[in-house]
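Notes for the one structure printed next.
Yeah, one chain of the complex is gone here, protein chain that is, but the others are all in their spots.
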Amino acid sequence: MVAQKFDIKDLNIWFGDTHSLKDVSMRIDANEILSVIGPSNSGKTTFLRMLNRLNDLQPNFKVAGRVEYGGKDLIKMAPEEVRRKIGMVFALPLPLPLSISENVCYGPRMLGVNNKKKLEEITERALKQAYLWDEVKDRLGTSAFKLSGGQQQRLCIARTLAVEPDVILFDEPCSGLDPISTAKVEEAMLILKQQYTIVLVTNNVKQAARVGGRTAFFLMGELIELDKTEKMFTAPGDKRTEGYIRGEFG
Amino acid sequence: MTHNPIRTQKIAFFLLFLATLLIVVPVGLIVVIIIVKGLPAINWQFLTDMPRQGMRAGGIFPAIVGTIYLVLGAIIFALPIGLLAAIYLSEYAKENYLTRIIKLAIVNLAGVPSVVYGLFGLALFVVFFKFGASILSGSLTLGIMILPIIITTSREALESVPQSFREVSLSLGASKWQTIRHTVLPNAIGGIITGTILGIGRAAGETAPILFTVAAFYLPRLPQSIFDQAMALPYHLYTISTQVPNVDEKVRYGTALVLMVLVLFMNLIAIVIRYRFRKKKKW
Partner (left out) sequence: MRKIKEFIIENLILICGLASIFFVVLIFLFLLKEGLSVFKIVSPLNFLFGKSWYPISEPPQLGILPLILGSMMVTAGAAIISIPIGVACAVYIAEIAPPKIKEPLKAGIELLAAIPSVVLGFIGMVTLVPWVKQLFNLPTGLTALSGSIMLAFMAMPTIVSIAEDALYSVPKSYKEGAFALGATHWQTIKRVILPASSSGILAAVMLGIGRVIGETMAVMMITGNSAVIPHSILIPIRTLTATIAAEMGEAVVGSEHYFALFAIGIVLFVISFAINVTADLFLHKKQ
């Protein structure tokens, strides 16, 4: 019996009068990589941001339904508690205007870790997990902006890993990256899934095929189909899924 | 006569240029006159000596000191309140009726005539709170007067910090206040400093708010506490221009020069800081 991370029932989201997510129900298993695909405005980013409560920042945000995480209702938990456990890597590499090590230590410092030695340990561990340590270990004090795009994105992954989350959400993480950097990020994701649960929103259907154990297809705010990636891509159940995967629209 | 649009344009542009000259040239003249006629009076003695002979001679030291005290007091009051108010508007306020009213209130505070601030300071601090005409009353009055400047410039600085920084900080588990304190504020500091300095410049140059709340015509010694009255540069200039006869012309110009340089210098620093922070911005 696979452990469940998330159990989502009848999730509905509105921004003002716009009904962005309609009656989404699904479960997400522990230590899986779930790819979420769909054309723009399909609600996949809204769905992802629900999982770390970032939608709370939008004005006129309304939600109905239940998202169960670790036995608790995610919607009712304190946002900080949620975000400590469920981290996010964004689409564009977004280093904070700080040094490399300060970026990685930001999370732990906010959580109260002050001990210099401990912070150094955390930095090293996180950068190693993100496959960035060797490239930056001699210049941890330099500005994060001096790194290349791909390195910055791995820095952002390290930053997220530093707070030891449970789940990592990836919001189109390779959209600004060249193929080599993309490959490195995907490689990291596959290793990370052994320790974490990963949900990946991607515009790149082929990436979903490469990486995801299961794939979810969203269209116009609804969850159309959710199945093992292999099956989705060879014999999708819904005509619309097939159309999107084949590039007939999107 | 045929209508020639090119010629019309030439004439129109020339007139517009003339209008611009009409503003810029007198400004230049004013500054030049004050410098030329005021510079002869400026020496170390003038700046550090007490006034003598009923202010016809001697120095303007107490006025300089008084102005410094008043401005410091005004900033100590206005900066914390103004900055927190700006944080509220930028980070917490929602798009609702209350926010609209707050913004309207700020616009109004900015537009209240300075002499009305003087009346208010008189009624509230001097009379009602019984602080009397004092540095305390004057500083508080000036502080409320520069509050809109601090709020507006700080708010703009805060709002110019990209939203993505906040999202990154929050997604790492930081609380809202932690995000403000560690990510938003440090990146808005340039604009906040600029606004503060502009506020200082304004507070230093105003006369009407301090007329009834603090300004002393002539004090034989420097103020010892915040409950004392004080002299101040703007009021001193007013006094020796209108109330005291036979003041040496260069003393008047000299005082005007000191005041003008002080205020313009503040504005210049603010502009330089704003420029350098804009260049340093890495995003």
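Read from first to last, the chains carry the letters A and B; within each, the first residue is number 1.
We take it that a contact is a pair of C-beta atoms (placed from the backbone, for glycine too) under 8 Å apart; a residue touches a chain by one contact, two chains touch by 3 or more.
This one's a predicted model, so the numbers in the text were calculated from it and none came from an experiment.
Taking the complete complex into account, B:L124 is the one of B:L124, B:I226 or B:I273 that touches the chain left out. Checked against the full complex, the one of B:G138, B:G173 or B:G201 touching the unshown chain is B:G201. The chain not shown here is touched by just one of B:A230, B:V244 or B:M260, and that residue is B:M260.
Residues of chain B in contact with the chain left out of this view: 5-6, 8-9, 12-13, 15-17, 19-20, 22-24, 26-28, 30-31, 33-34, 80-82, 84-85, 87-89, 92-93, 101-102, 104-120, 122-124, 127-128, 144, 147-148, 151, 175-178, 201, 204-208, 211-212, 234-235, 237-238, 241-242, 252, 256, 259-260, 263-264, 267, 271.
We take it that only the chains that are shown with their structure count from here on.
Interface of chain A with chain B (complex): residues 52, 54, 57, 59, 79-80, 83-84, 87-88, 90, 92, 94, 96-97, 106-107, 110-111, 143, 145, 156, 159-160, 163. Across the complex, chain A is touched by residues 94-95, 164-175, 178, 182-183, 187, 282-283 of chain B.
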